[in-house]
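Here we show just some of the chains, and they stay where they sit in the whole.
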Amino acid sequence: MTFPESSNRFGQDEKGIRMKSYRKELWFETPGRRAFINITRQIEAVLKDSGVREGLVLVNAMHITASVFINDDESGLHADYELWLEKLAPHEPVASYRHNRTGEDNADAHMKRQIMGREVVVAITDGRLDFGPWEQIFYGEFDGGRKKRVLVKVIGE
Amino acid sequence: MTFPESSNRFGQDEKGIRMKSYRKELWFETPGRRAFINITRQIEAVLKDSGVREGLVLVNAMHITASVFINDDESGLHADYELWLEKLAPHEPVASYRHNRTGEDNADAHMKRQIMGREVVVAITDGRLDFGPWEQIFYGEFDGGRKKRVLVKVIGE
């Protein structure tokens, strides 16, 4: 399956505005195994391009060893997450996971992603991400070193 | 509350297509306590029946000891998840959970479901589930042996 990286469908007539949808992929390639990347500005730019004023935006990892989540942009917290996830789902010993018998060494990344989540759905109000004071959207990579994508889908009017 | 198992509401006029919604329940009865069932093909069939080309699909467990999640369809990984969830939220000793004093023995299933999640929201683009290369939708059962449902709700145009 291939989709255009970006598309915009309008349904409009002289009496009002119809449902719109807008789609965009964001690409990442992190050099190390794990990273947290603040993608809030990129999602805001997609929202602006969409022209949607009221609706929902879905932001999801398209790969199963990565996450999209909302939390604080504080480096100490990110270091804590790294240690905490490693405690709950250790990378080593690699041979302790059956999944790694397939030739992979990323079984722990599939676990970490379940705790941090695949996706977030964010309200759009008056053309903006409807956020509390410290909410920021992150891409969480748990098995980096290759190109991966995040999907942004905007639905509304 | 009862809803029809399947319903389709169109709002259409001669100038364009309005928002549509479509609803379907999927039923499961797993013989053992725990199971992971790939339901991707079933969700694709619901999407096709809905006629929606652009929008969102919500897929959620309707029971609080089950999950819907997206990950890899690899049997080794599923065996790893089983062991990992049992380590994080052991079934036994059953008496260690207050919830089980109600006569249940499924408190651990309520914990496991929180880690694996209740629901996924998936983008619909050009009439298809807008998925990355390995994304598959699973029903995760943590307290089987009874009939349970998954809700599929399609919204779009």
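Labels A and B are assigned to the chains in the order they are written; within every chain, residues are numbered from 1.
Everything below uses one rule, namely that a contact is a pair of C-beta atoms (placed from the backbone, for glycine too) under 8 Å apart; a residue touches a chain by one contact, two chains touch by 3 or more.
Quick caveat, the model's predicted, so the values are computed rather than measured.
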One sequence, 2 chains in place; the complete complex in the file has a copy number of 3
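Just so we're on the same page, only the chains that are shown with their structure count from here on.
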Per the C-alpha fit, the turn needed to bring chain A onto chain B (nearest 5 degrees) is 120
Whole-Å distance, C-alpha centre of chain A to that of chain B, is 20
Chain A residues touching chain B in their complex are 1, 3, 7, 9, 11-13, 18-19, 21, 23, 56, 58, 60-64, 88-89, 97-102, 107, 110-111, 113-115, 117-119, 121, 149, 151, 153, 155
In the complex, the residues of chain B that touch chain A are 15-19, 54-56, 69-72, 74, 76-77, 79-81, 84, 88, 115-117, 120-123, 125-126, 128, 130-135, 155-157
